[in-house]
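All protein chains but one are shown at their positions in the complex.
Up next, subunit A:
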Amino acid sequence: MNFSEVFKQSNHLCKVSPDGKYLATCVQYRLVVRDLSTLQILQLYTCLDQVSHMEWSSDSLFILCAMYKRGLVQVWSLEQPDWHCKIDEGSIGLVSSRWSPDGRHILNTTEFHLRITVWSLCTKAVSYIKYPKACQKGIDFSRDGCYMALAERRDCKDYVSIFVCDDWHLLRHFETETQDLAGLEWSPNGCVLAVWDSCLEYKVLLYSLDGRLLSTYCAYEWSLGVKSVSWSPSSQFLAIGSYDEKVRILNHITWKKIIQFEHPATIDNTKAIVYKEVDRRPAVVSDELSLHNITMGSTLFSTQSKYEICPLPVQIPVVKPEPDRANPKIGVSVLAFSSDSRYLATKNGSFQVQSLKWHCSGDSVILLGKDQLCLCYMDTDYEEK
């Protein structure tokens, strides 16, 4: 294994292009694009200020660099180095900037979520979308890039607008039966939109593309509700992680719960294998769980530490929620399906896991912790059982 020299970067801005050929890193106000195979600098762009956000376009041709402080967005072309584009949001401010799926439009969210400005790089046209809702996940593009769902708040009521990304035509606009909409997510086939309420109420609503309410799911009342929602890649299952430390999985036909996984403090399932980091601070291993009750063993990759198989039952350190503080660190906060929809990785409680990602082969998980990265391989022979 070879290691390259260390490249400088700032604000954790270091991204590989979607086609996997280039690597873009930001160093203060400079944007450096390298060829991944040779690691040689292809382009060097200079932005107007320190870059706070950087994003590749879907076709890997353009790079967006947002400077939130200045309310500026600069776009660079990889093919035409002298092409440049600068979008100034002006005094209205900027809190978020992102590409549209086609890579020709930029969506800027202004301060106070006053509006979303859609800038077209093709026509230089600008369009505004009013009343966007400031919430956990208020905007979501469908997987094929055709439609965009946007949560809106008007007159103290939640609405969802569905736009056609092609020309930002408003396709549907409907009110949702939520108290305080917290997020929405398209199913991978782009036909069902899952909408969930804020944590004060356990409520998951499912809308079809044309705005019909397909189903409503409510597991319990009164206590804190949904924390995370994730679709399986096959669109057949919807996993809902909640504050009661359980994952419920709905099917796509009747939208009823088919199974419920708990996160017990002691793992005594005989099928489970638990690996524990020994040398360093323990308790990095995230929860084990799978759709088919096959527990994945986590092998953590680190140079200094080793991992041992713990004899069952294993006691997982549990954080008691503090009642006087908001947003308790309990509940299932991260859900990740493997690409073949066979496994589900979850993160429960206050583990130092930033993100969970499955490898496309579906037999290994990347765990990004606060100060380390873990690769969890699953023995493929094991799953044959």
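Basically, contacts are C-beta pairs under 8 Å (C-beta built on N, C-alpha and C of every residue); 3 or more make two chains touch, one makes a residue touch a chain; residues count from 1.
Throughout what follows, contacts and distances are computed from a predicted model.
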Listed names "Guanine nucleotide-binding protein subunit gamma", "Acyl carrier protein", "Centromere protein P isoform X4" or "Dolichyl-phosphate-mannose--protein mannosyltransferase", with the criterion being the UniProt name of the chain not displayed: "Guanine nucleotide-binding protein subunit gamma"
Please pick, from A:Lys15, A:Arg30 or A:Arg115, the residue that touches the omitted chain in the full complex. A:Arg115
Among A:Ile41, A:Val126 or A:Ile258, which residue is in touch with the absent chain? A:Val126
Just name the one of A:Lys86, A:Lys329 or A:Lys357 that touches the chain not displayed here. A:Lys86
Of the residues A:Cys14, A:Leu42, A:Cys191 or A:Val318, which one touches the chain left out of the display? A:Cys191
Which of these touches the unseen chain: A:Glu175, A:Asp210 or A:Glu322? A:Asp210
Can you list, in ascending order, the subunit A residues touching the missing chain? 58-59, 82-92, 102-104, 112, 114-115, 119-124, 126, 130-131, 146-147, 153-156, 164, 166-167, 169, 171, 189-191, 208-210, 252-253
